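Worksheet: the structure to be examined is printed underneath.
Of the protein chains in this complex, one is absent; all others appear in place.
Chain naming follows the written order as A and B, and within any one chain the residues start at number 1.
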Amino acid sequence: MKKFYLMLVLLVGLAVLAACSSGDEEASGGSSAEGAGSADTITAWAWDPAFNIAALEKAKEAYNGDGDFEVKIIENAQDDIIQKLNTGLSSGTTKGMPNIVLIEDYRAQSFLQAYPDAFHPLTDVINPEDFADYKIATTSHNGEQYGLPFDSGVAGLYVRTDYLEQAGYTAEDLTNITWDEYIEIGKKVKEATGKNMLTLDPNDLGQIRMMIQTNGSWYVKEDGSTPNLAGNETLAKAFETYKKMMDADIGKIVSDWSQFVGAFNSGDVASVPTGNWITPSIKQEAEQSGKWAVVPMPRLDMEGAVNASNLGGSSWYILNVDGKEEAADFMLNTFGSNADLYQTLVKDIGALGTYSAAAEGDAYAVEDEFFGGQQIITDFSKWTDEIPGVNYGLHTYAIEDILVTGMQDYLKGTELTKVLENVQGQAEAQLK
Amino acid sequence: MKNIKRVFIYVFLSLAAIVSIFPFLWMLVSITNKSSDVTKGRLLPGTHLIENMTTLFESVDIVPALVNSTIIAVITTVVTLLLASLAGYGFEIHRSRGKDIVFNILLLSMMIPFAAIMVPLYRMFGSISDTAPLFGIDSLGAVILPTATTAFFIFFFRQNTKMFPKDLVEAGRIDGLSEIGVFFRIYMPTMKTTYAAAAIITFMNSWNNYLWPLVILQSPEKRTIPLLISNLGSSYSPDYGVIMSAIVIATLPTALVFFLMQKHFVAGMMGSVKG
Partner (left out) sequence: MNQQATKKDELDLPLRYKETRREKTGVFFKKKVGWLFVIVSVIAITIFNFYPMVQAFLLSFQSGMGSNLEYVGLANWQRLFGDPTFIAALTNTSIYLLIQVPLMIVLALFFSVLLNDPNLKFKGFFRIAIFLPCVTSLVAYSVIFKYLFGVDGIINVFLLKFGFISETINFLADPFWAKVVIILAITWRWTGYNMIFYLAALQNVDKSIYEAAKIDGANSIQQFFQITVPMLKPIILFTSITSTIGTLQIFDEIVNITNGGPGNATISISQYIYNLSFEYTPDFGYASTVSYVIVILVVILSIIQFRVAGEKK
């Protein structure tokens, strides 16, 4: 029987050894395992190599502070970052956590409130007034500024000027219009060209989010947690407008991101109302150069609504782990105060920040041939300042999942007040 | 009559094969197309194969991820097969009431969704990170350990052992083999196809495992293939041509393992051993 033991121990041991040695070999590349632990290396997590990661690389080059540390930039998909952060922070293990992390604005309050001591306040580090106003409510909590506002999710209406022309319109005719006017134009465009005006994804209410923010409203009240659905006139108006679009039959139904991108790449739609970060995807189809323009977002037909909105956008956060001072120093001397860096970001990667002083620079004034020579960055940055600020609060995605069901009911004929009361009830039940 | 039946079988299998293979073929076509053609659902081959491959091997650097995934999958497969077959054999051949109870309790461990035990598991590996860094957070050891021991394959081996002719065990004992000798000299060779099936499935599970490697691994140089592919899709303007190329490359090893192993599925092998 000794042989049995021996075999077993040997085999298991061998396997384990193999695992270790390979791990060892791989690890020798960097001190990453202790990443957050050592102050001579600070780690940063972000998503999108062409955008946020590239921005971090530029920041690393531009850093001119006194700190002597290495910045290690790690790319993870956004959903992956959310899972890793939640798992790490809720386990109470700071091991393996980064120093700097990018968090989407819609989710920021969840993280700040769910893990109270996990983030390092930047109140004394940066001046919130240097940044676009609308970013502040969502990046601060309990009177402390936690986030360093980064990219602008400022939205615009990308239009195909050639299709508009066929229907007898110019981009000018779509500038500063209401959604109702947009729908009327959409019908004419469809008549003239056979093309749909836009894409609609019944499972993604980004469209609704953009609409209600034009009037400074959100799914939750100002406290950030009480659902604000029943009796929310702005939301009701947005629902009505959405239904009008469906009834007017000007929307091409898509069911995911690749179909959304595919629709405008193949010229199936006459306009794309979305965040400015879509620009690279629009430009991907080089043959369409010169056929596009960007105009301000249509507004809801309501008193007080403006022609500026937001979709997505994110900000930098510093975790309360060893190396936080270094990380704060790095952020202050790059994204926190360096206007030139923002020029580089616009010029080299097309990333539009929310640091107000940067808008003065030349890079913002550049004329984009793809958009018929329009100064799109200047326009976007002008609109950024007009976005009504709202506190996105804790439950954007949870409520949206409930709203998606409500929207289905509404489109099928249920009365709107009833739908909104219904979703209000569900949201209150679920978000205890 | 017999011929009609044959024809029917071939037609049926061919239809099933077409339905099964179609998405795979589309993937193969997609690696030759540029991103915007992939999103349009283009079915014809394009001219972007070289660009896609260059991006994948140069800027994305897929090779280290392939190496990591291979190391993890091979070790996981070997450890799982050994431990699970020993246990499955033990539970069935040396059956006792106590072991039956333990076995039933073990089955319970398959029933909870992994997401529910992930946080405690992460805390556990976090707490040993300092004393045993080779099994701590960000180690390949930590990826392998929880996945290499599963009740699933113990159950699988036990059910197959029920079909194993028990008199072979006795024959072995009479020949003077030790208990472990019976296992290695008689059971293992006889159950070759069972091992082959288990190898295919463990390899595939490990190769495609996503959630656990995602949370436990931190450094980019330790990343596995599914994590790399997830990153490729993370951009605001994903390059679907490159993503498809990565997916095709990621699919080949499992398909290869299957192809090599399925050759062992030869009808009536057991009968001949028993001869």
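Quick notes on this one:
The working rule: a contact is a pair of C-beta atoms (placed from the backbone, for glycine too) under 8 Å apart; a residue touches a chain by one contact, two chains touch by 3 or more.
Fair warning: this is a prediction, and the values are worked out from it, not measured in the lab.
In terms of the touch definition stated at the top, the absent chain reaches A, B within the entire complex. For the options B:52, B:77, B:139 or B:194, the residue in contact with the chain missing from this view is B:194. In the complete complex, the hidden chain is touched by one of B:119, B:134 or B:227, namely B:119.
In the complete assembly, the contact with the undisplayed chain comes from B:90, out of B:90, B:133, B:213 or B:241.
Although one chain is not displayed, its contacts with subunit A can still be listed: residues 1, 4-5, 8, 12, 79, 82-83, 86, 89-90, 92, 110-111, 113-116, 118, 202-203, 253, 255-256, 258-259, 394-395, 397-398, 401-402, 404-405, 407-409, 426, 429-430, 432. Residues of subunit B in contact with the chain left out of this view: 9, 12-13, 16-17, 19-24, 26-27, 30, 41, 83-84, 86-87, 89-91, 93-99, 102, 106-113, 115-121, 124, 145-146, 148-152, 154-156, 159-160, 162-164, 166-167, 169-170, 173-174, 176, 179, 183, 191, 193-194, 196-197, 200-201, 204, 208, 229, 233, 243-244, 247, 250-251, 254-255, 258-259, 262-272, 274.
The definition used in the following text is that only the chains that are shown with their structure count from here on.
Residues of subunit A touching subunit B in their complex: 1, 3-4, 7-8, 11-12, 15-16, 18-20, 22-24, 26-27, 29-30, 32-33, 35, 47-51, 74-80, 83-84, 87-88, 90-93, 95-96, 257-259, 261-262, 265-266, 277-278, 280-281, 284-285. On the side of subunit B, the complex with subunit A involves touching residues 35-36, 38-41, 68, 71, 75, 78-79, 82-83, 86, 118-120, 122-123, 126-127, 129, 133-141, 144, 148, 178-181, 184, 211, 214-215, 218-222, 227, 230-231, 233-238, 240.
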